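Here the complex is missing a single protein chain, while all its other protein chains stay put.
== chain A ==
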Amino acid sequence: MSVLEVTGLEVRYGDLTAVDGVALSLAEGETLAVLGANGAGKSTLLAALAGTHLPTSGTVLLDGEPVTRLPAHRRVRRGIVLVPEGRRIFGSLTVEENLLMGRFPKRAGPWHLRAVYDMFPLVAEMKDRRGSVLSGGQQQAVAIGRALLANPRVLLLDEVSLGLAPTVVTQLYDAVRRITAEGTTVLVVEQDLDQALRVADRVQCLLGGRTVLEAQAAGLDRDTVADAYFGITRGSRTDPTEA
């Protein structure tokens, strides 16, 4: 059974339909990358999965249980944990206090403070600094660590690379690779195709709120993805399964 099963999801902002009938499914331990250009509906999709913006129709099942109408704070307790766009670090809390907020839902699991510090040694060094003084990359590491401490059933990562230097992004995705290697089920939303392909098992490309491409990540032709990005039809929906 899928850990996360989404069918017919439609999300609106007023008159604008940002996500228009998206379906997706995440198997245990799998990593899915949702790709697409600005405004393709990626972040809105994550907001609907995390419960920060409720969908107008469709269903979201977590381990077969519907969570579609559950508000964000109750969804986290069930294990859907979002690392939000823009990091959203608590500025007046110390780094360690930020991380400990991940323990608020009191979910049992393999992740604890020590494991997060081992994964991000730089974060450990800054544990007594306030969140507001961190650099973008440090904030992103803290945001990921904070989410891990909630021991997610599904970890949602929104635009990890946004506004960060390429070397920092590579380091962060090294960490994401280790997280997925631990068996955590992950959904990544990303504009940076190379980084997404480094961690993903499967890729789903959105355009105008709809799925235009679903494919295995291994051996995926970059041009195919790029076409899907910009809506160039060249016999799309090709499915280059295992190379």
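By our rule, a residue touches a chain if its C-beta (ideal position, glycine included) is under 8 Å from a C-beta of that chain, and two chains touch if they have at least 3 such contacts; residues count from 1.
The working rule: contacts and distances are computed from a predicted model.
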Identity of the absent chain, which is to be given by its UniProt protein name, from "Biopolymer transport protein ExbD", "NADH-quinone oxidoreductase subunit K", "Nitrous oxide reductase family maturation protein NosD" or "Branched-chain amino acid ABC transporter permease"
"Branched-chain amino acid ABC transporter permease"
Given A:Ala23, A:Ala37, A:Ala72 or A:Ala218, the one touching the chain that is not displayed:
A:Ala72
Looking at the full complex, which residue from A:Ala150, A:Cys205 or A:Leu220 touches the chain that isn't shown here?
A:Ala150
Of A:Pro55, A:Pro105 or A:Gly209, the residue touching the omitted chain is A:Pro105
Residue by residue, what part of chain A touches the chain that was omitted?
50, 52, 71-74, 76-77, 81-82, 84, 88-93, 97, 100-105, 130-132, 146, 150
